[in-house]
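Here the complex is missing one protein chain, while the rest keep their positions.
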Amino acid sequence: MATRSIVILVIIAAIALAVPPFLPRSVVDLLVFSCIYSIAGLGVGLLLGQCGIANLGQSVFYALGAYATAYMTVTLGVGAAWGFLTGVILSGLIALVIGWPVLRLTGHFLALATLALGIVANALFYEWDWLTHGSLGFGGIPKLNIFGLVIDTPLRFYYLAGAVLALCLLASANLIGSRTGLMLRAMRDAPEAAKSLGINAQWLRTRIFILSAIFGSIAGSLFAHYGSFVNVQSFGIEKAIAFLIIPVLGGATSLPGVVIGALFTTLVPEMLTRFGDLHQVLFGLTLMATVVLMPSGLMGGLASLSRYMTARGRA
Amino acid sequence: MSAPLLSLENVGHAFGGFTVLREVALDVPKGEIVGLIGPNGSGKTTLFNIISGYVRHRSGRIVYDGVEMRNQTIQQRSYAGMVRTFQTPMVFEKMTVLENVMVGCNKITSSGMVEGLLSLPRARKEAKAMREQAEMYCEKFSLSSVAHQLAHNLSAGQRRILEIARAVVGKPNLLLLDEPSSGLNPDEIDELDRSIRALNDAGLTILLVSHDMDLMSVARRVHVLYFGRIIASGSMEEIQANPEVREAYFGS
Partner (left out) sequence: MLLGLVSQSLLSGVTNGLIYALVGFGIAAIFRGAHIANVMQGEFSVVGAVVVDVLLVQIGMPYWAAAIIGCLSGAALGALIDVVFIRRLVAQKAPDDSYLLFTIGVSITISAAVLFLFGREGHLLPPIGSGQIFIVLDAVVQEHALWLIGISVILMFALRYFYRRTTLGMRMSAAAIDPDGAATIGIDVRAMRTLTFVLGGVLGAIAGILITPIIPVSYMVGLPLTLKGFSAAILGGLTNPLGAVAGGLVIGVLEALVVMQMSSAYKDVVTFSGLILIMIFMPRGLLGRAGRAGG
């Protein structure tokens, strides 16, 4: 990596580590959600940026992770690791079974199929309230306990979620630079040519879909432990759209973009609450303005800004 | 005399009530360049699609490297050493030239997704090897100067050369070139001619489809495909002297 990139990375890491203890609790709370949504959004972003697939079903795996954690820790009373594991395995299996036939589709058909998946799953979560406690919600999820340290404050959870996010980002960066990453992008850009070079598109897409689902599940399990309470309202179509907004807003092929997109969708609505009832309108307008002003995403906008400032610095 | 690398026996195909190919028979001997010419609509691209596995033929046999090709997928044929180019060069637009060629190396490497995620040693080693191999081939095909440019920004001629470089970096046995000179200017066609001869000199077997008679001179043997049937076979001189061919092409 270029030296400049490493320096920027170190600075950002330093800020991310050192500043939060001095921030008010409410802001740290938002940062926690930013981390959690980043992890879920990362999965969607990989599918979008590397495969060109718009996935509107991430809310399903997010919910599965949350419900698995809730069920394992509350109903069965076993350790948190089982919740994470169950969520991941369940999400992976469903992603495999549903993904294999559905990922043959292309473009809008595929997006609609993922959307339909989300709607079906959400309806089932409502109906099967013997399992999920439906809209009443599932409470009493215990706090996480890492080697004796109980994660019961937003600040501690922030460091935990941040660490998980960092690992996921690292893994994603590895993937993008690897042989598999090349094959994915080839498949995205020219599927017929990719086939002629021996690339098996369907299996590759399915594996990335499984990976994306696993990210979603991990985010969901974290969410369950953070709030100690989950109910079906958190897992609807709005969430699925939010998870898609995040990577698109940040810049689909960019990893830091996902984090920035997540920060946007958590911090901006919060900043707008002082406008009272107008806040949702303003959020929509802000979103519109951001897209029109920075069509390549926030990362693209930042890149332009840095180019502009470098040019001015030279003048 | 050893068996031909590719052999088409009595291949026929039809769709939509339309017979596209009938009784097509030709051999591509190992290490040679064989040409296929014919007017538009004579079925040349369909034949290529059939050989490379994009379309399943209705009748006849296709034998590649001693094995009959019936249900093998495109990817399986690719791994067996068969690569092709497309009438309009299909490069990976949003990837750099170097990355395009690296994709061609995927057949000679095998690390999987999990290894990539965890950046395991084998994955790193293979990524490095792919890069080096790709750089070498960019050099060979004079693409080094644009190696880090997006494929999207290349000229038509450069795209064609990139497509070929990407196809041969995986060390194939048979290269199918579909109208490689279309959209190229005369200089680029000369470059193409040189590249094809160089590849053949190094031992690559090539089946070439083209309407460009000059480019066809690289081929030892040429078959003329006229509305689905082979009407003549031989060297370029023999073909051009053939009365049936003259009739078909020039109406004389």
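A few points about this structure:
Order of writing sets the labels: A and B. Residues in every chain begin at 1.
Rule of thumb we're sticking to: contacts are C-beta pairs under 8 Å (C-beta built on N, C-alpha and C of every residue); 3 or more make two chains touch, one makes a residue touch a chain.
For clarity, every value in this text was computed on a predicted model and none was experimentally measured.
The chain not shown here makes contact, within the complete complex, with A. The missing chain, though absent from the display, is touched by one residue of A:C51, A:V102, A:L144 or A:V232; that residue is A:V102. Residue-wise, the contact with the chain that is not shown comes from A:L249, picked out of A:A40, A:V88, A:A161 or A:L249.
The chain omitted from view is touched by exactly one of A:A16, A:L124, A:L155 or A:L170, namely A:L124.
Where subunit A meets the missing chain, the touching residues are 48, 54, 101-102, 104-113, 115-117, 119-120, 123-124, 126-127, 237, 241, 245, 248-249, 252, 277-278, 280-281, 283-285, 287-288, 291-292, 295-297.
Note that in this section only the chains that are shown with their structure count from here on.
Separating the CA-averaged centres of subunit A and subunit B is a span of 42 Å.
The touching residues of subunit B, when paired with subunit A in their complex, are 52, 54, 74-75, 78-79, 83-84, 86, 90-95, 99-100, 102-104, 106-107, 109, 111-113, 115-119, 123, 126-127, 130, 163, 166-167, 170. Within the complex formed with subunit B, the residues of subunit A that make contact are 171-172, 174-175, 177-183, 185-186, 188-190, 192-200, 204, 207-208, 211.
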